[in-house]
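Input: a single structure, listed below in structure tokens.
Only one protein chain is missing from this complex, and each of the others stays in its spot.
So, chain A:
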């Protein structure tokens, strides 16, 4: 489970609970200028995730950690696909973050409304 908030000009993603161990990272901070958007996307968990290093991947149960696919680094922390949110980044440590949040619609609105296209 992750919590997202906006503080000043940054998007802050806090990874909570046990997944902190699996994902090996508890906070990701990205300047909003490097955030492209956020999408509620339950279907993404069925996509191939690529090679994992480091983290945990129990197929169908837990996806947590950094994955490498198509030359991109993707951060995953999802147990409940129905709460999966994809945050696309630009010129950052990760190409995108795939996280589980309590209220996907609220998280997506929060991030999207902070961006001007």
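One rule holds for everything that comes next: contacts are C-beta pairs under 8 Å (C-beta built on N, C-alpha and C of every residue); 3 or more make two chains touch, one makes a residue touch a chain; residues count from 1.
As a convention for this text, contacts and distances are computed from a predicted model.
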Item checked: Undepicted complex member, UniProt protein name, chosen from "Chemotaxis protein CheW", "Fumarate hydratase", "HTH tetR-type domain-containing protein" or "CRISPR-associated endonuclease Cas1" -> "HTH tetR-type domain-containing protein"
Item checked: Contact with the hidden chain (one of A:12, A:32, A:86 or A:110) -> A:86
Check: Out of A:15, A:30, A:78 or A:95, which touches the unshown chain?
Finding: A:95
Next item on the list: Check the options A:16, A:72 or A:103 and report the residue that touches the missing chain.
Entry: A:72
Checklist line | Which residue of A:15, A:28, A:44 or A:101 touches the chain not shown here | finding: A:44
Check: Going by the touch rule given at the top, which residues of chain A touch the chain that is not shown?
Finding: 36-44, 47, 69-70, 72, 86, 88, 95-96, 108, 112, 115-117
